[in-house]
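Excluded from the complex is one protein chain; the other protein chains are retained at their positions.
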Amino acid sequence: MTELLNMMIIDGLSFALPLFIMAIGGIYSEKSGITNLALEGFQGVGAFTGAFAAVFLAQSMTGALPYYVSFLCAIIGGGVFALLHALLCIRFRANQVISGVVMNILAMAMTTFLTKRINAAVFGHAGNKFLLGTSARFTVPVLSDIPVLGAVFTDVYPFEVIILVVAVVMSYVLYRTPFGLRLRACGDNPHSVDAAGVDVNRVRSVAVVISGCLSGIAGMSFAYSISANFSADIYLGYGYLSIAALIFGNWTILPAFGACLLFGLARSGGTVLIQQLGLPSSYNDLVRILPYVLTLVLLIFFSRSNRSPRALGEPYEKGKR
Amino acid sequence: MRLLRSLFFGDRFRMLRASFWALLFSLAAGAVILFLMGKDPVSAYANLLQGSGLLPKVKYAGRQNQLTDFLSFLDAMTPMVFASLSVAVALRSGFFNIGVPGQMLAAGFCAHIVTAALGNVLPSPLAKLLVLVIGIAAGAAMGAFMGWLKDRFNVNEVVTSIMLNSIAMYLITFYINTFYVDPVSRQSRAISDAARLTLSGVRTHGMKADFALAFPLAILVAFLLRTFLDRTTYGFEIRALGLSRGAARYAGISLSRTTLLTMALSGALGGLAGVAYFCGYFASIQPGTVPGMGFDAIAVALLGGNHALGCILASFLITVISKGSVYMSSRLSVEPEIASLITSVILIFSACSASFVGRRGGHD
Partner (left out) sequence: MNEQEFIVEMRGITKRFPGITANDGVSIQIRKGEIYAILGENGAGKSTLMSMLFGMIEPDEGEIFIRGKRERIDSPRRATQLSIGMVHQHFRLVSNYTVAENIILGMEPEKKCGPFPMVDIAGANAKVAALSERYGLQVDPTDVIEDLNVATRQRVEILKMLYREAEILIFDEPTAVLTPQEIAAFLDIVRGLRDQGKTVILITHKLEEIKQVADRCAILNRGKLISVMDVASSTTSDMARMMVGHEVSFSTPKAPPHFGSPVLRLENLTVKNAAGFNSVNSVSFEVRAGEVLGIAGVSGNGQNELADAIAGLQRCHGGKIILNGRDISNLSIRERVEAGVAYIPEDRHNVGLVLDFTLRDNLMLKQYYRARFAHRHVMDEIAFDEYGKELIGRYDIRSNQGDATITRSMSGGNQQKAVIARELDLKTPLVVFMQPTRGLDAGAVSNIHRQIIAERDRGAAVLLISLDLDEILDCSDTIAIIFQGHINKIAPAASLTVEEIGLYMMGVKGGEAA
């Protein structure tokens, strides 16, 4: 029984944390007033860049370095790609929903195309994926012996630690620093920010790029855990799931963390349950519905009190009320 | 002369002009990419047209010619027309139907299940009609549900769409993998030829051709939709709501009724796209994935200026690229993904096309 509970916590966390860091990215973007359906694409491009770096470095290097470099590259890749969303939404004033969808389409097309090209040109073989394998895990001695909670410290992916550290930093920046104060103001009343002498569109651009960087971490984490490679399979809708989580969390970080944990544990719990009941693995898909249904039901009950940022989705035009 | 001038400068053709520039820029961008890859852009684009049956190929495989290519091109284009119409009609009343993928899956799935359950009871024309009716009903139900949530509980339709897409995808994946899988293809079992909307592999005049029976329907529906939007009071109400919610309410238009009507209509078109895709162009459903066409349709509708006939044109263009790319990639040994790459560049340009032609100025 404890065995099962442990499994549930371990798998749940390793899924919930990437989701969480992506949701923080979404919160950054949406709190600044830019609707972001492009998280799905951001995480894919991040995973692509990171995976390419990892595979490339693995030719000449061993040890943990490629692993960490890959995350750095994923952050850069996701961030650079996010610039395009910022450009479309802010400079070209494209509709933000449409831009988000287009970003996702582009991400998928571009990364699958480039993966094939690169495999042929750089690595000299045909293939539509970068093979990574799952990353090594570690167990914290002593702490992992605590009953139940010990599972949190058992079989931990290194990226989970990275994510937690980044998450704490990002929460601090959003809620405690001048930049965070201005960013959140942009999503409520950009005119007030402009009147205070701060460039609204610059703050928003930075916010979107941050969402790309954080999604890159998430994508790389998925590539190193669930899929064990980079391929088009990375686009499984996790980006949309993290959007569900951030809405569920009412655009604030801590409740969004709760939502991600709930989603993660529901997922792993479902898997464990289905194994225990001896059902075929296809029943897993039935469990996967849970977060979406939960979010939908919650929205029905709380849509009136649940408030998205007031200026969300509106391009900022100087001098216009 | 006046027409020519309004074509270039007038308000009437603003959207058309925007799309034109978007297209031109994207094709140029695509040409640059191809050139950098060391390929000849002109012959690459010619290959696209050849692959779509719009230009003759150098040589054909057995039982194939330009006409059969073109017929299968139309087969591929049919669901895209429906899907883009679905997005366009919703956008006309100010709603984003991001839920087309879910509506397509739901409609295709329901049609599969019902026809499979009925077996060979129905004669072929009736079976096909039933598939269409189920597609419309399933899609409309999903669309109306989104509209109802929006109207009754003020739940943002974009969010609902995303949730419903995933719910539909997982539910259907579960069902197919558990009860309805074809052990060889790992897809759903194939729909019977009697019920399938595409007559596949018909031998005539020594050729083997695919006839998309839903294609004429798609064109007809587009024209009907245009008339509906431009000439009926319902269309007037939908357009008014889309352009100004406050003014529509003030004019005494029932927002609830118009919202439900539009979303049901949009869903029904999404459903038609679903049956044309899963019970026509394809004969089965692939589990574990949502049809990307449903997302592409958003941008295709945009490229078509949210206009019913524009959607036909835009679907035509996008399908030329996606369908023709198979031939192009085999001729030039380019990855076939180049097609979706060019497509997404077109979509990006059309997404920000409003800023190419400038926004309408005004007083106050």
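To keep things simple, chains are lettered A and B as they appear, and every chain counts its residues starting from 1.
We adopt the following convention: contacts are C-beta pairs under 8 Å (C-beta built on N, C-alpha and C of every residue); 3 or more make two chains touch, one makes a residue touch a chain.
Source: prediction; values computed, not measured.
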item	value
Chain not shown: contacting residue from A:139, A:177 or A:281	A:177
Given A:131, A:196 or A:254, the one touching the chain that is not displayed	A:196
Hidden partner chain, residues of chain A it touches	172, 176-178, 180-182, 184-185, 188-189, 191-198, 310, 318-319, 321
Residues in chain B touching the chain absent from view	11, 231-234, 236, 239-240, 243-244, 246-254, 360-364
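One rule holds for everything that comes next: only the chains that are shown with their structure count from here on.
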item	value
Whole-Å separation of chain centres (CA-atom averages), chain A against chain B	29
Contact set on chain B toward chain A in their complex	96, 98, 149, 153-156, 158-160, 162-167, 169-171, 173-174, 177-178, 288, 290, 292, 295-296, 298-299, 302, 335, 337-338, 340-341, 343-345, 347-348, 351-352, 354-355
Chain B-facing residues of chain A, complex	37, 84, 88, 92-95, 97-99, 101-102, 104-106, 108-110, 112-113, 116-117, 237, 240-241, 243-244, 247, 280, 282-283, 285-286, 288-289, 292-293, 295-296, 299-300, 303-304, 308
